[in-house]
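Only one protein chain is missing; all other protein chains are in place.
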């Protein structure tokens, strides 16, 4: 297959060998599961259970609320202990509303929706409903509700479902293992998704450092004419949606548009497997494969983990972590630091890394020497050095003008910077600050509108009062006049 | 030498005179910035800045010498907007920001007197006579007028708890997180 070059990008130390040959193993049932109502982009789910309820495996615990949201199910049978706030697996360390489920150890299944015997005979809507019902979100880490993304076929003319198995993040091998061990499920899920999208073609893109995965998928896809496997070069961030689309199709997604606008929808391979389970077996999303790795972790592994399992349990299963400088959820490039190990694994947790200082290679920033590496390696064609200097001086508008909002936070610039300047941190700050200022501005405008409406109403009321007073006065005067005129007669008209 | 000094002096005097005249002739009588500044303020006339209302604060700002950090409901966004318009630095270091707040009515203490409703400039409180009042927190802009007028001290100004959705990374080097 002919590939197209993408600009910039880096070749970090991948260290995938720590776990790439470790087959997926299941974690024993933990003592309690902590299921945040928000494990996805969009609105938090709304609970359908009360503390004290007994639930079965696969039972709905919280339903999607609003257009962009995702349901949460019970990963095993047990009792709802509480619905309370606990620390979220998010760098802020802020609390999030969470359902606490204490397993009863029986692992009894609830009654599941029927398997869809022939998914290609039903309408796309049926597939989308099933995916939504199953609480599936983008499992590469973006956690966007998959059903919504599968609905892009209704608004766009799609040509290709691009299945993302690039896994360009260092350390992570969970997708690699899924592709190797569940190639048939992945290909089947992809075909179902393509049907739901109305996309005639499926291309599964895998970086060439995963030859076994490419081989397994090739075998699984051999029976289907419209499914092909595309080996792509090892180059970070090949797995970024827009860049992968460009590498495979040569089409460059315009800024502020979706890849769907150029006829391509990208889904992760683990999502395809989840869709397969949901459609073929009626099973909602209850677990995911997590790569536990890093120099600090005693026994790096690929673990199939029930959602809601605490990271501490997972690390214990992997022999514990000693001497970690950073704990990261996801890959080392775009993953988020964990505020605590006492947080649950959620739908978007692709990896738990315990990284030593030798691996993070952190250092105090030194002055910028304008070497221009960040410009050379930026896969988005930005000028990080200039943006960071604007942001340092709080010139957020100028930074926005030269594209800080087009930055995908891939981390290539920070990685390559010889002065160790935290460039991506600056951009994350700027993006967050710009959004916050935007919110404040909107709030202010809203207040102003309310105040104006309030004042207008007061004015109207005052006006009405004046008019009423005038009317009353006039009526009174008229009445008095009438009374005077009729003073001779009895029972004058009383107004 | 004399010629040089002389010519320079003449030039200086002439140009100075021209500039002086131009300044007089082209002077703008009213300060047009005042209205612009007022547009940047919330307009709820809460008076927390110490002036009677937003227009008075705007006038004082236009005149100069007044800190730009007095508008509490406006928050950091307003300070920055004012700073930009006035061309001064938005030095918010000395200014202790309270963080976003919202009015909250303690149900046990509210007697349904309606006074807060009359005071609220953005119609953020609903309720009927002798009935419990409630704050629509989305509409509340924390001017604190209701808090001041409540006869039973049923109204408190509560800080809005930071949320994950509203959180963002602080600037590198800043030790405290921004919410």
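Order of writing sets the labels: A and B. Residues in every chain begin at 1.
The working rule: contacts are C-beta pairs under 8 Å (C-beta built on N, C-alpha and C of every residue); 3 or more make two chains touch, one makes a residue touch a chain.
Just so it is clear, contacts and distances are computed from a predicted model.
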Listed names "DNA-directed DNA polymerase", "MaoC family dehydratase", "Ion-translocating oxidoreductase complex subunit D" or "Penicillin-binding protein 2", with the criterion being the UniProt name of the chain not displayed: "Ion-translocating oxidoreductase complex subunit D"
Contact with the hidden chain (one of A:297, A:318 or A:341): A:341
Contacting the left-out chain in the complete assembly, out of A:177, A:301 or A:326: A:326
Contact residue for the chain not shown (choose from A:49, A:62 or A:424): A:424
Contact footprint on subunit A, counting only the chain that is left out: 7, 10, 12-13, 91-93, 170, 242-243, 252-257, 261-262, 312, 326-328, 332-342, 353, 355, 359-363, 366-376, 378-383, 385-386, 401-403, 406, 409, 411, 414-416, 418-420, 422, 424-425, 428
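The criterion applied here is as follows: only the chains that are shown with their structure count from here on.
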Length of the line joining the C-alpha centres of subunit A and subunit B, rounded to whole Å: 36
Of all residues in subunit A, those that touch subunit B in their complex: 38, 88, 90-92, 94, 96, 365, 391-392, 394, 422, 425-426, 428-429, 431-433, 435-437, 439-441, 443-444, 446-448, 450-455, 457
Residue ranges of subunit B touching subunit A (in the complex, touch as defined): 42-45, 73-78, 80, 90, 120-124, 138-139, 141, 162-164, 166-172, 177-178
